[in-house]
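Next up is a structure, given as structure tokens.
Yeah, one chain of the complex is gone here, protein chain that is, but the others are all in their spots.
Note that the chains take the letters A, B and C in the order they are written out, and that residue 1 is the start of every chain.
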Amino acid sequence: MTATTRAKTNYLVTVLGGLFSLLAGMLITLRNLFRRPVTEQYPKSKPALSKNFRSAIALVRFEETQTHDCVACMQCVQICPSFCIAIEGDKPEGLKRKRATEFHVDYALCSVCGLCIDVCPTNTLKYSRVYDQVAYRRDAFVYDLLTEFRDAEVAYLEKARQEAAAKEAAKQAAAAARANKDTAPAAANASKELEND
Amino acid sequence: MPTRAKAGAVSERQHSKLGDAPLPETYHLNMGPQHPSMHGVLRLVLHLDGERILDVDPVIGYAHRAHEKMAEHRNYLMFLPNTSRVDYLSGMIYNLAYCQAVEKMLEIEVPERAEYIRVICSELNRISSHLLWFGTFLLDIGGITPFLYAFDDREQILEILDRVTGSRLTYCYGRFGGLTEDVDTTFLDQTRAFVKRLRERLPEYHALVTGNVIFRGRCEGVGVIDQHVALAYGVTGPCLRAAGIAFDVRRAEPYGIYDRFEFDIPTEQSGDALARYKVRVAEIEQSLRIIEQAVAQIPDGPIMPDKPKKRFKPAAGELYFAVESARGQFGIYIVSDGSEIPFRIKLRTPSFSNLAAMPAVLPQTTIADTIAIVGSIDVVIPEIDR
Amino acid sequence: MFNQLFGNIWLVTLASGAVIMGFLTVNALFLVWLERKLSARFQRRLGPTEVGFAGTLQTLADAVKLLGKQLITPRNADKPLYHLAPVIVFMPVVVGVSLFPIDRQLMFVDLNVGLVLVFAFAGIGFIGIFMAGWGSNNKYALLGAMRAVAQNIAYEIPLILSALSVTLLARSMKLSAIVEAQSTLPYLLFQPLGAAIYLIGAVAETNRAPFDIPEAESELVAGFHSEYSGMRFAVFFLAEYSNMAIVSMVATTLFLGGYHGPWLPGYVWFFIKVYGLISLMMWFRWTFPRLRFDQLMSFAWTVLVPLSLANLMGTAVVLKVFRR
Partner (left out) sequence: MSGDAKISAVLETLLAAKLVQQDEQGVGYAKSGMHHELLCPAEAIRAAATVYREAGFFLEMVTCLDLRETARRMRLVYTFNRLGPAERHRLFVDLAEVKPFEPSPNVKSNATPATDPPALPQCAPSISSVYPAADWFEREIFDMFGVQFSEHPNLKRLLLPEDADFHALLRDFGRVEDADQGEGGRGV
């Protein structure tokens, strides 16, 4: 085979091969023309959120207390890389533990890293399931996490106060009883008085 | 290994790039920072003679977010969410790389299961990055349909990772010592199904793109980064492997448990855009291989150490830790002064060096080639700017 | 046909113009919808679904939106050129359409140099494109305009050469005569190479992918029409889709036997062939990447021009030998 004929064959091979490659590509697109579209018609059909979907943080509502358990320890505030959590808390009257009185999250700053959830000592932080926040103003993304807990919190605090009072009373009673061991008659009188009450 | 590189080989190249012919009418063209195919906010100031490029000056910094400065004001843990935002296309790899670097400083042992999950997620992330690159590269050179096919496949990965990590792009999945969430059998089944699916799809990609005569014409011999240029500019990743150097951090200094898996380092010899394309597509296949092995071998067990540390306070010292990201060698240089806050974290990002080689590659090509070349080296601008 | 109806040449011109403009507008609206729908299905998407049945009115809504858009004229633009360019791009199309025999009796003008006129008017459009690119005072637009002119010159030659082979077969440049000559068999069977060259050239002439070099959106942003907004931009769009229709009509007339076909009425066959060809061009666009400018040019000059010349010579020789 001379060089010229080889060049000619190569030229033909190139041209025909090129043509064939174009046809192969067209076959692929044609095949896809008859496949089912994969589009999700988003606002009409909403896909399920994934199992561990991360969004703005929210407070867990515990079964037994019907409220959150944020004790305003400030650990999440300190670990937050975006400085987007602001908490205030104090000791409610008649209670030993602190409770959060204000809990704001600026979701516009949050990077959903989950560090706050990791450090929470009472496990009262979780991811919420909201995903379609839209607003015209930045401060609309500052969420007050305690809003939905206000009523429950009042009830819980009332209950907790009673429990604490009862506990206190019982403790005093026990202390009194211990004291009465030494002075038996006085103790007897005291117990009688209690019964009369 | 490259042959002995001559000092100054590149500067000779630069001198000759203007050619000897007198320049008639030349002009400057600002390509970017807003341009359909500048992948973010890259600006190339092109010095043109007609459509022929005489010189190029890349201008970067439009997406500078001061990650390194932020690191000096946060403790080690608080820097975690930053990592996946440096290169948002391989966020998982960056996130886990930072975890591994700090673990090395703190001498934390990572449970077996967590190591396997890390490998699976990193490789899934690498494939998703390559698929995105595949799509946008084709978009750059005018093929729109492959872009959507690639995104369809990438969507599967995002869903798998979303289910376990809770995010689709900027993962914050790693923790010092392990991970935030354990995976379940559904994850493993999904991953297996994805491996099978992509294996079936790749031949379609080859028929639609790899063999296409127009595509080959656009890529063959275009933007050659040869071994000398690669060495001079510190080019790493698929761009380096396309020049025939089988350098992969996963092999060169294995991190995590990469030494337990069998995989090849795909290389090409020509160093042009087509070679880079072929290397990346071959890497997708290798990543699938790694995932397959990891899914088959994954042991049961915890994903965090039994007694996780609460305070992360490494001793004073320095560490350079490198991983193979989808774009090349990603290095983290941590300097600790013994406090809870890093003294300095320097991120050595692959695209920074890869893009820096452009002035040696682009001259004497055309505008259309510029698009193909910048697309083929797969730059992620936020990663360059940090 | 219209001559018999009116008799007054001005009225005829006016009426034909109105009908053609109406047809072109509807045609462009339909083609944009078709392109969006087809591209969507090629890419496993749905395309427009909201406005009208299956999104059919979507392009109408888009057109209304474009009408309401602000018309921006860049500072330092060459204003006369800039404003005139869309008109110059669009007007030849109107004339072009009037030359085709849509059915045996349905034809606006039947000239004995119809074929020449079609190509002559097609050439004018590129002057408009160059005016747009030059007048915009934008480097991308200028690059696009320069590419457009070079591409036009390169691809018109094979286009016309392949059409010439057909005129040799038909012995006429009258479009109706060419169609009548194909009443038994379409010229596609005698001129397969010519038809292929014509198809490639036609895609290039209409600046469609993979030859959409002048407006390559990933390189030149939008090329010559970067700086056009609102309705001016829409006119460029209108011209592009109308040009697709015209080159397909030429191909139908020259190679596919025009309105000839069994069972169905002639105009139905004509439009089936035209829109079939347009769909084929869309199929190309949504499959192939774009060529590089120099590859495009060298393909035209080193492959298409010699091939079409050879085709023309071959046709001439064969005709000389076999046709008495």
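Quick notes on this structure:
Assume contacts are C-beta pairs under 8 Å (C-beta built on N, C-alpha and C of every residue); 3 or more make two chains touch, one makes a residue touch a chain.
If you're wondering where the values come from, they're calculated on a predicted model, not measured in any experiment.
Contact with the omitted chain, checked across B:Asp189, B:Asp259 or B:Glu318, is made by B:Glu318. Which of A:Val60, A:Val77, A:Leu95 or A:Val119 touches the hidden chain is settled by the complete complex: it is A:Val77.
Within the whole complex, the absent chain has one touching residue among B:Leu231, B:Ile284 or B:Ala326, and that is B:Leu231. The chain omitted from view is touched by exactly one of A:Ile85, A:Ala100, A:Leu146 or A:Ala160, namely A:Ile85.
Contact with the chain not shown here comes from a single listed residue; of B:Thr165, B:Thr191, B:Gln329 or B:Ser376, that residue is B:Gln329. Across the entire complex, the residue among B:Ile60, B:Ala97, B:Ile225 or B:Ile371 in touch with the chain not shown is B:Ile60. Residues of chain B in touch with the missing chain: 1-2, 4-5, 7-8, 10-11, 60-61, 64, 66, 68-70, 72-73, 104, 230-234, 240, 245, 247, 249, 252-253, 317-322, 329, 331, 333, 335, 337, 343-344, 346, 348, 352-353, 356-357, 360, 385-386.
The rule is short, and it goes like this: only the chains that are shown with their structure count from here on.
More contacting C-beta pairs link the chains of B-C than the other of the two pairs B-C and A-C. Distance between chain A and chain B, defined via averaged C-alpha coordinates, is recorded as 32 Å. Averaging C-alpha coordinates per chain places the centre of chain B 44 Å away from that of chain C.
If each chain is reduced to the centroid of its CA atoms, chain A and chain C end up 59 Å from each other. For chain C, the set of residues that touch two or more other chains comprises 42-45, 286-288.
Shown for chain B are the residues that touch two or more other chains, namely 145, 149, 152, 208-209, 212, 214. Considering their complex, residues 74, 77-82, 85, 145, 149, 152, 155, 159, 162-167, 170, 172, 175, 180-181, 204, 207-209, 211-214 of chain B touch chain A. Across the interface of their complex, chain C is touched by residues 27, 29, 35-37, 51, 138-145, 148-149, 152, 208-209, 212, 214-215, 217-218, 366-369, 371 of chain B. By the touch rule above, chain A contacts chain B in their complex via residues 17-19, 21-22, 24-25, 27-29, 32, 38, 50-54, 79-82, 111-115, 118, 127.
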